[in-house]
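What follows is a short report on a single structure.
With one protein chain held back, the other chains of the complex are shown just where they sit.
Let's look at chain A:
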């Protein structure tokens, strides 16, 4: 479990995160949602250890990140997989080399063992014939799948995804969402997704944390988000007429 307690983070005197407390459980897809500027990205970067925070704590399975030595932090980071918004694949490497990269850096596996593992994860994300392509030759959806394959190749305990659906068409978005959820349940990892995409919220939001102006405004799941009467959440999630209608129908059906 990842436990976040009273997290505060400021930039140049402006407080971005104002005391966030929550936790993210194993085997669940946890979504962080909120408007632009609500502090989602800063929160995710604090979780990843890319930003230092002034107050509070983040504990990964009981290990408080800020109290770890450099070596312990390095070991913990090797247990983290990350899918970046723009995929962040290494331009100079082929798709197979990108996926193999964490294995080369952190394991002592032989070349054939690494190749077997790469073949396995690329097959898992339905990219069996793309080994020798360069990232620039792959579509947006393919790049996201390669990023997921790279993130899971080293059997991470924690998977973080920043806007995994940005720039993807609705059909590909659903494929990516389902893939992330399947992988989370299959490997029992803790997945934290930063998202704007309301389809993702409704599809895979087993736990949802809603941020507003740096505060945790609400938390629940894809089921409870339909029933909530929190005005900020309903304003944000049901801002489109389509979602308002879906919510009305859901509430009528479940009365």
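A few notes on this one:
In the analysis below, a contact is a pair of C-beta atoms (placed from the backbone, for glycine too) under 8 Å apart; a residue touches a chain by one contact, two chains touch by 3 or more; residues count from 1.
FYI, contacts and distances are computed from a predicted model.
You can't see one chain of this complex, but its UniProt record names it "ABC transporter permease", from the set "ABC transporter permease", "Glycosyltransferase family 2 protein", "Dihydrolipoyl dehydrogenase" or "Cation acetate symporter". Screening A:104, A:132, A:227 or A:248 against the full complex identifies A:104 as the residue touching the chain left out.
Only one of A:59, A:88, A:134 or A:174 touches the chain withheld from this view, namely A:88. Although one chain is not displayed, chain A still touches it through residues 48-50, 70, 73-78, 80, 82, 84-86, 88-91, 101-102, 104-106, 160.
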